[in-house]
Every structure is written in structure tokens, then in C-alpha cells.
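With one protein chain held back, the other chains of the complex are shown just where they sit.
Showing chain A:
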Amino acid sequence: MLSFILRRTLALIPTVFGISVLVFFMIHLVPGDPAEMMLGERASEQALKEVREQLGLDKPLYVQYGRFLARLAKGDLGRALRTNEKITTEIADRFPATVELSIAAMIFAVTLGMLAGILSATRQYSVFDYSSMIFSLVGVSMPIFWLGLILMIIFSVHLGWLPLSGRLSYHIHIESITGLYILDSLLTLNWPALKDAVWHIIMPAFTLSTIPMAIIARITRSSMLEVLRQDYIRTAKAKGLAPRVVHYKHALKNALIPVITVIGLQFGILLGGAILTETIFAWPGIGLWLLNAVYARDFNAVQGGTMLIATTFVTINMLVDILYAWINPRIKVS
């Protein structure tokens, strides 16, 4: 198992290298001059030239790529053209917010989605089955911004139960350890902050969870139905096991195999930043930041952000592979 994990980890290196090539050259195919974006349309030719030289944009592409790669190897993503801040710093400020939101959304999606899927499968053609599948259809089809706004109107404006937007109230302070507010407030035993952070995350996380939840529910249902038809389920019943044990032990572990792939993919997608949800709820995450970087032709920021998101995505996929091998003994690990 250990060597399997090691091999999967080593296989990440060429993947990440490939990503760096794609990210670098694709962004340079995009029309637009960063120097002009920085200085404005009426900047003098001399000034533009100086800025290009300063940023290394006057060099041939392969030289620029070489520099980018050399810096990347040292964990340096360069400076954002807009703000002249280090990109690693900018990301470190925003990525934890996205991670926290994604984790919270996946907790909603996985628990509710899987539960709905399992119950639908074990009660196939029941009222519960039909209604949960209709809900999940609605879940995948509903525009996120619309759902977010409706939730805001109901739970913040009318009922006043939940805060309208943001990550934390102004008067609350959290000592930053991981950057995940809920985790940090737990670690520092800061109960008022914990409550405030949880209250803030509920609505955006739920909004963000609807699509993955619906997909997970559907996959769980169809996978469970498939497994429940298998001979070994009949064997389990013939042993005298209670339906609860048959469903949650014998069937679920087999049914999980495709569900885990979907969970991994969905989580990877969420970590790429949920632009709509982050915009509506003013959530200071990576999605919104990256979008602004694209508008500003901030090559460095887009490169850095995309590298981070892509690397996270392949890492999540690797973790899914490892989890797979652990759940499914038929996958040869040696």
C-alpha cells in the first residue's frame, strides 16, 4: 500500500509539469498587453517598454517560461501585476476561505446526498424515492445565484436568522493558524467566533452544495440499486442479517466505489473557486480573485492561481485513487 501511495505521488510530478506548460502558453495566447493594462492606454511607448523589460515580457516566450518554471520550483509564483503583492501571499489570504467553504459544502452534499440516495434505493418507487429524485433534478438544474438570493431573502432579510454575507462579523477576531476560521476558532477555544463563523458559512455552503448533492444522490441511488441486485446481497439475506446490516454494510461498501469518484471530482471542482457563490455572498475566496485577475490581464496572478487550482485538483484525484484501492480490494495495489 505504501509503495502504491508513493508511486501515485511521484506520478503527480509529470502531471504538474504538463499543467505548467499548458497554463503558461495558453495565457500568452490571450490577446492583451499587461504593460498597457497597468499603465493605461495613454502611456508613452518608453514607459511601456520599461515596464515590459522590468517584467521580462520583452524576452522570448521560452525564456519567460524557463524563468516561470525556475521560480515555480522554489514555490515562488511572482508578483501580481495589479497590486505588486506576492501572489503566494494573495493566495494564502484567499485560498483558505475557498477551502473552508468547499469542505462545508461537501459535508452537506455528501451526508444529505448519500442518505437520500441510499434511502431512495432501498425504498425504490416509494414516495420518498420519487420526491428525493425530483429534488435532486431541481438541485442540478437550479441556477446557483437564484437559489443564493432566495435563501438570503428568506433567512436573512425576512427571518433574520443568518447573516447576509461575508465570512465573519466585524467585531469578531480570530487568531489565524490554518486560515480556516471554524478550525482556528476551535483550536483557540474561541466559542463566540466559532458560532459566528458557522452562522456565516451555512447559507453559502448550502447553496454551493446543491449541485454536488444532487449528483451524489443520483449516483448513490443508481449504484445502490445495481448492488442490491447482486448475488452476494441474496447471500447476506440468507445468512439472516437484518436489512440495516445488508444495506449499510454489505451493499454500501460496494456501492461507494463509483460514488467516491464523483465526490472527489466535485470537491476538486469546488476548490477551483465558486465564482457565483463567492460573489453573491461576498465570500473572499480564490474564485472571485481569479476572475478579477483575468479581467485585468494579470498574467502572473492567473498563472499562479490556475497552477494552484489544477495542482489541487490532481492531488484530490490522487487521494481518491488511494481511497479506491483501500475500499476495493480487487484493485491491485502491488
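By definition in this document, a residue touches a chain if its C-beta (ideal position, glycine included) is under 8 Å from a C-beta of that chain, and two chains touch if they have at least 3 such contacts; residues count from 1.
The criterion applied here is as follows: contacts and distances are computed from a predicted model.
**Student:** Which of the following names does UniProt give to the chain that is not shown: "Peptide/nickel transport system ATP-binding protein", "Methanethiol oxidase", "ATP-dependent DNA helicase RecQ" or "Putative cobalt transporter subunit CbtB"?
**Tutor:** For the chain missing from the view, the UniProt record says "Peptide/nickel transport system ATP-binding protein".
**Student:** Can you work out which residue in A:T89, A:T111, A:S126 or A:T235 touches the chain that's missing from view?
**Tutor:** Of all options in A:T89, A:T111, A:S126 or A:T235, contact with the hidden chain holds for A:T235.
**Student:** Go through chain A and note every residue touching the omitted chain.
**Tutor:** 230-232, 234-242, 250, 253-254, 327-330
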